[in-house]
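Of the protein chains in this complex, all but one are displayed in their positions.
Labels run A, B and C following the written order; every chain starts at residue 1.
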Amino acid sequence: MVARAARAIEPGMLVNLGIGLPTRVVNFLPTGMEVGLHTENGLVGVGPTMDYDHADCDLIDAGGAYISALPGGAFIDSAMSFAIVRSGRLDLTMLGAFEVAQNGDLANWKIPGKFSPGVGGGIELAQKAAHVMVLTTHTDRKGNPKLLERCTLPLTAIGSVERIFTDMAVVDVTPQGFVLRELAEGISVAEVKSATGAPLMIPDGDIPTF
Amino acid sequence: MVARAARAIEPGMLVNLGIGLPTRVVNFLPTGMEVGLHTENGLVGVGPTMDYDHADCDLIDAGGAYISALPGGAFIDSAMSFAIVRSGRLDLTMLGAFEVAQNGDLANWKIPGKFSPGVGGGIELAQKAAHVMVLTTHTDRKGNPKLLERCTLPLTAIGSVERIFTDMAVVDVTPQGFVLRELAEGISVAEVKSATGAPLMIPDGDIPTF
Amino acid sequence: MRLPQKNRTIEEAVAHIGDGASIMVGGFGVPGTPFNLIAELVRQGQKNLTIIKNDANEAGMGIDHLLANGQVRKLIVTHLGLNAHAIELMNRGVIEVEFCAQGILAERIRAGGAGLAGFISDIGIGTELAEGKQMVTVDGSDYVLETALRTDAALIHAERCDGFGNLCFAKTARNFNPLMAMAADCVIVQSRNCLPIGDIDPDSIHTPGPFVDHVVALDQLHKEYAIVRR
Partner (left out) sequence: MRLPQKNRTIEEAVAHIGDGASIMVGGFGVPGTPFNLIAELVRQGQKNLTIIKNDANEAGMGIDHLLANGQVRKLIVTHLGLNAHAIELMNRGVIEVEFCAQGILAERIRAGGAGLAGFISDIGIGTELAEGKQMVTVDGSDYVLETALRTDAALIHAERCDGFGNLCFAKTARNFNPLMAMAADCVIVQSRNCLPIGDIDPDSIHTPGPFVDHVVALDQLHKEYAIVRR
């Protein structure tokens, strides 16, 4: 699924990869691909991750990983970083999710009474990136669906998710609701349907696999 | 009067000198005096004026004069320049005036129907500098007083002027109105009173001259 | 990071501007004014423009050529003190002029560039400049609401740049340039020093590349970018 998500990134895009699963997308980008990676703590032009022996204690990404900066990169302060996001100059963000609703609502920052460490930069990324995609397991650890008719948890953003990459499928959010676009190898349409907590439209013809 | 005004500047102050007469104050500062001069077009640390042969076409003050930058100076953008002003980090500004009222109101940017080239940075300087002083002739070219009971022209700022340096006197704005503090050499109290368009309080004792 | 090269000819870059466009133009006096881009805009002749700039340069220079050529419908500026021709056009009603306090203009542009809708401040309360503006009360105090400015295009003069659009400005030629370079849908930059990617210190970049759309490398600066002897 991470490799599949990486294929959504096109040359020349400015992309922010959220903490967690999305961060791993960078490892699946073609070598030399001309993508500008933005990390909200203050760098445009994120380069490869550094091991502890080669890390610079002044240079991390928003998840706290030691990184490097590519030639042509620019260090910026936190206001400038989110000016890029809010003014629409960020082409794509990939985020994790607790829940995604069929209208594109996203909940990924708070489980009342259990998990509430704060929202960080998620709200602005989810609300303002030109394209918002989600990278998540299709169900939670107990097997409950994460793709729902409507979110039950506090929202991160309203109607902003366009596409969801899961371990089972690629699902688009359309004005008519969820539409199955691709299946993970070895997964059937029926399995995806039963793991999805909302109606899932199945287009005519063959569903590609990834 | 310009020399007298210069004596209001203390070492260590951050000062903005308005276009016109106030700009000339810099020529009367003691050599080596540790004053930070701010010009709102983007420099903290204004140095001596440059002649045309030594001018740098990227380096002017807000009045368009070619200047230099002192060691320790910093170039800043227009937003940062006024952030310094509005957040109260500017100790003193000296401005020109068309009219000053006895409550400290200042009018210096517009004469309806005659002169309205725009306000530039004057409003923010007059409203937000910690201390606002005015440097002006005591009367206009026709002999009409500029120190008035109330301003008749569109205001630049309300109740902000503390002290006025003119060719005739140094006048303070107090809660009780104008108070004469000093006289220009050869000027009498009666002359200042008759050239002032509002009550002028005269303290007991000798009035110093400058 | 090589990314899409943003280098364009000056003709290509300025051709992105259409009739009726709103345009921010960097500069405060001569320093930072993109005279080459302005000259090309005069040559191409787009009409009915709204120009946002600190000032209108001096008569016979920069913005004044656009005025003389009848291309400007409206100016949003902080003052016109050095351009008697612009004042005359304003007084005759040939152009519309909106005056803005200088730091407020800077913040309105920055707000547009930062994706905000506006800001509130106490600047100008009780003066003509606050008249007609929406007021907002917070904790019992009144503030003027100033709306964000964004335009179709911005014309920027940079001292140095690279092909990704990272920009550095020189001395007081910085002024409004880095703010305007954030606040337009099509940001066009002129510079005499277009460096290879990686040649600009990443800690010293004033405008990061993502805001910039087109970079024009100049062989030489316009003759008006020089010392003005008055």
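Note that in this section a contact is a pair of C-beta atoms (placed from the backbone, for glycine too) under 8 Å apart; a residue touches a chain by one contact, two chains touch by 3 or more.
None of these values were measured; they are calculated from a predicted model.
The missing chain, though absent from the view, touches A, B, C when the full complex is examined. One of B:Ala5, B:Val85, B:Val134 or B:Ala184 touches the chain omitted from the figure, and that residue is B:Val85. From the set A:Arg86, A:His131 or A:Arg181, the residue in touch with the chain omitted from the display is A:Arg86, counting the whole complex.
For subunit B, the residues touching the chain absent from view are 11-12, 14, 34-36, 38, 44-45, 69-76, 79-80, 82-90, 128.
With the whole complex as reference, residues 107, 111, 114-122, 134, 136, 138, 141, 143, 145, 147, 168-171, 174, 201-204 of subunit C touch the missing chain. Listed here are the subunit A residues that touch the chain not shown: 39-43, 52, 55-62, 64, 66, 69, 75-79, 81-83, 85-86, 110, 116-124, 127-128, 154-158.
Going forward, only the chains that are shown with their structure count from here on.
Farthest chain from subunit C, judged by C-alpha centroids: A. Chain geometry summary: the mean Cα position of subunit A and that of subunit C are 35 Å apart.
Centre-to-centre, using mean CA coordinates, subunit A is 56 Å away from subunit B.
Across the assembly, subunit B contributes no residue in contact with two or more other chains.
Among the residues of subunit C, none is in touch with two or more other chains.
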